[in-house]
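Heads up, the thing below is written out as structure tokens.
As you look at this complex, bear in mind that one protein chain is not there, while each of the others sits in place.
Take a look at subunit A:
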Amino acid sequence: MAAQAAPAPADDLIEVTVDGKPVKVPKGSNVLQACDAAGVDVPRFCYHQRLSIAGNCRMCLVEVEKSPKPVASCAMPAGPGMNIKTSTPLVKKAREGVMEFLLINHPLDCPICDQGGECDLQDQAMAFGSDRSRFTEVKRAVVDKNLGPLVKTVMTRCIHCTRCVRFAKEVAGVEDLGMTGRGRDSEIGTYVERMLTSELSANVIDLCPVGALTAKPSAFTFRNWELASTESVDVSDALGSAIRVDARGPEVFRVTPRLNDAINQEWISDKARFQVDALRLQRLSQPLVRGAGGGLEPATWPRALAAAAEGLARARGHELRGVAGRLADVESVVALKDLLNRLGLAGVDGADSVLLVGTDPRAEAPVLNARLRALALAGVPFASIGAPLDLTFPLLAAGDVVREGWNGFAVLADAAGTVGALDLGFVPGAGARGVAPRAVYLLGADDYEEGDVPADAFVVYQGHHGERGAARADVVLPGAAYTEKFGTYVNAEGRAQSTKAAVGPPGAARDDWKVLRALSEVMGAPLPYDTLAGVRARLAEVAPHLARRGALEPPLWLGADALGVGGAAGKPAADPLATRVTNFYQTDAISRASKTMARCVRARQNPVPGL
């Protein structure tokens, strides 16, 4: 998706000296970037490479030869031949002075601050600050702001770096935050009390260098040094953002973005970040079998598998149907496909103009929307067909965008499992159409069409959350959620990526492909793989590009034929093209089980409390 920044040609480089060491940096870099390039660490609060330069914290002061005063390195362009010094007594004194000023009004509440342990101010005060203050007056205090259910504020801690303000305006595209007042009366806030309207709002938690903006749902529940991190991939939308899953013991406590320039840069959506509380709610932790009384009763694995096998065996050929859900990983889909067969069954950046058809990227993949917005601001024309949208950037009429011979056909899938399942050819076979199934295997499918599961069919549900699918099922087999398994997901661009297990599945739940493998053996048609490596080898056979993790692959199924549209037969649809995601916060079994997401939905309906 991203055009990576190409290395600058040699004549676009300038040479500067940092602490006596010569480095070459591209023209237009600032002094701070030159120091970074030389491997010299310069303390900073307000500078952030993806935001505009504010130059208001003054922590990045360095000495430049021939300049009478220390200069703010983030705001000073590097010039050829500049001699930059970062470890002179002048610089040390300047940093100590800035730190003393910052700490004048900063409360000493580190022991009860959620940022403690990963706070830039704490770290830099230790490294560059003086050990005492000359300030003896009364510290100021600022009223906390209510920014909605996700971002907790302790505004007395704010150091007015304005990173959050710049993020909201420049990346999220909403003018939610701003600064009021001057001098010691300045405050960051929303002017009137209202919640943040962006789907990316919680990224300000990572940006805030102090503990002024922290995560509200997980306030006071962990210290960052207690958590063990696992690098994984998000499945809350089809973008496949890079995330880090932080867990303590058997519980996932937080999800933070990981840098991936090609996909999510360093942002993630609020849903990806805060739906994790659902990983401990409403979980299926043991097999269930519908008993004589009509209710689901706990059972052991051998009994549940036997019951499932018996029910499924009643269906012959096309009477057996498999439905893969929105969160199904490719491994389990290929295992399901193989099992059914055995049972006798048959990039965006760099675009010249973009036309959005029946989609709302803001709800379906907010991080993608932020990147589209960056393109739009850079002058790429955008238009949309379908229901009217508010995308935080201007749209043109479709006629101005589409040109002769233009190939701009790209499909934005709305769920993490969709593209992978299509890549594997997990689509209804010709014979399956028109046959009412007698047995249905729901692989994490809670959003199935009522018609796919007839009332008299025998239903096996395999998944991790007890929802519509599990309630309808005759046998429930507990599987693992995306933080508990190694599963491959293909994102909307066709990039295969793998999640990693951060914690174990709860109770008697098992990895999804293992459940299918076990069931196949109980049914007398064992699948030929016993290990994850085995499944992945099989994957490579079916769809070789899925074995190339992280690489981009143009989707094979993306043709007018495969989608059954286009050509001369294409008729305009009667209803307006509209997105299927009407509620950004609740799109799948996990986000629907999340209390935090439910709170967001309620807050959205009433963004200004008390009005």
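We take it that a residue touches a chain if its C-beta (ideal position, glycine included) is under 8 Å from a C-beta of that chain, and two chains touch if they have at least 3 such contacts; residues count from 1.
Keep in mind that, in the parts below, contacts and distances are computed from a predicted model.
The protein name that UniProt records for the chain not on display, among "tRNA(adenine(34)) deaminase", "NADH dehydrogenase [ubiquinone] 1 alpha subcomplex subunit 6", "DNA-directed RNA polymerase III subunit RPC3" or "Geranylgeranyl transferase type-2 subunit beta", is "NADH dehydrogenase [ubiquinone] 1 alpha subcomplex subunit 6". Touching the chain that is not shown, out of A:P302, A:G317 or A:P544: A:P302 (per the contact rule at the top). Check A:R95, A:K145, A:K514 or A:R592 against the missing chain and you find that the one touching it is A:K514.
Contact with the undisplayed chain is limited, among A:R248, A:R342 or A:K500, to A:R248.
The set of subunit A residues touching the chain not shown comprises 248-251, 280-281, 285-286, 298-302, 480, 504-511, 514, 517-518, 521-522, 526, 530.
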